[in-house]
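Rather than the whole complex, this shows some of its chains in their spots.
A and B are the chain letters, set down in written order, and residue numbers restart from 1 in every chain.
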């Protein structure tokens, strides 16, 4: 990754030339609860909107995947698994992967290293208690990472799926990274809760379908991983499930795309591409210490 | 609503397989007045934009519904009915339902339980005085609810139409809920008042028509209720009425859709589906009290 020559193509398995992963961040009510942790308000609106996810959205998404024969990766905050103890076992029974997503969807910049580690270990224990097995992967709430979090993933043998420094699997400070992408995240286009905190009105599914169809074409053309990320209470809505059905029909019908879970992608990378794309995430020093900066 | 198995189809009447409700939140000047309740400013711009609703928008919407033979549910803040005493009787005469929408469009988080109840009872009295009958339903200003508000709906026998925890009628803490949806609300796409408080420029009707056409398809496919919500001063504008005309032509021509008022939907649910989808809206405790959280 030095110079203007393009990197060699990523070695996808089975003669495939690009990859697709269907991931679900099963946030449900967790981000709402985290944001209101100092005082849980007596208001039902947002809580009900998010509760739609475990009630209807997740089953609908699971049915959709089943109808296309696709296995997904479901990253579940432990507090959501705790509130819905059927969830992790049922997802595993259906052949999907379940992965870590914080205990409370705790935001990285709002917790100390100790608090992160304490919550991470409690999450893993809950997953073990509910499923009898340890999860293999971690996805950070809101897709942010620190050097400490990478060190913990390394210590515990977890892959990470939270960063965007490349469009194919790679390693960051020795941790296998299965990268995400904002442009194929449903929340930034569709999330709308009301009450004044929204960025923009939700896009129509026609607009997002056009954008994601071009993403799929580009992924196949450039040999990248298209990591789709949806949320239970957002893409579980009828109109978005209908759109995903169309998108998955494209994916499932393309013989050149390797459809894999994040865990399969991480495993393949470790086995067949571990020696390439090894990134060190060293943060630079402030410009204010640089000789080209003149103090006032 | 536990597990990955999809819920059984909702039992719509008359062999129908989905439902459509045309609802109008007749806000007119009420939200402006509420927002400025501490000091009403000497500015005419927003007030005139909103006054377009009772002057032109509401009659135009009523004509549109009449031309398609559709009855709507009009939720009217009492202060709007007070300022336009012809409104409630005329809507009833035309065969529509009228429902409660706060006295002043008072926002839930800005009133106490006592203030809510006082205003609710005064609203009901005004409806009785103007129409000779009590309204059957309530829609919260800005679609927010508290446990107290649900308790009051239960006490007074009102259905509610403010929450989004399911895509079909259900009950929340024993109150029949006819759910709404941001994605089929006109305000978040079209509302634009100027003066610096707007979220985004208004969308063109072509973009919203495409989005809502997909909503309609999805509602039919998944057997849900499509609750359309428009506002007098927003969708009463010529360009939006023209778009609604096209949308209603689709709806009215579809033999599988049950077109019903919110009151009819609530009545049907109580009579034929009261035993399913009974949600308890219990708010969870803060993560800070959880053993997985480590104090700093």
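Keep this in mind: contacts are C-beta pairs under 8 Å (C-beta built on N, C-alpha and C of every residue); 3 or more make two chains touch, one makes a residue touch a chain.
These figures come from a predicted structure and were not determined experimentally.
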With 2 of the identical chains in place, the whole complex in this file holds a copy count of 4
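Everything below uses one rule, namely that only the chains that are shown with their structure count from here on.
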Between 0 and 180 degrees, and as a multiple of 5, what angle does the rotation take that fits subunit A onto subunit B by Cα atoms? 90
Contact residues on subunit B for subunit A in the complex? 1-7, 108-109, 142-148, 150, 162-167, 172, 182-183, 188-189, 199-200, 203, 207-208, 210-212, 214-215, 217-219, 221-222, 224, 279, 281, 283-288, 290-294, 296
Footprint of subunit B on subunit A - complex, ascending: 29, 33-34, 36-45, 47-49, 51-52, 54-56, 58-60, 62-63, 78-79, 83-84, 86, 90-91, 94, 103-104, 106, 112, 114-115, 118-119, 122-123, 192-195, 198, 200-207, 237-239, 241-243
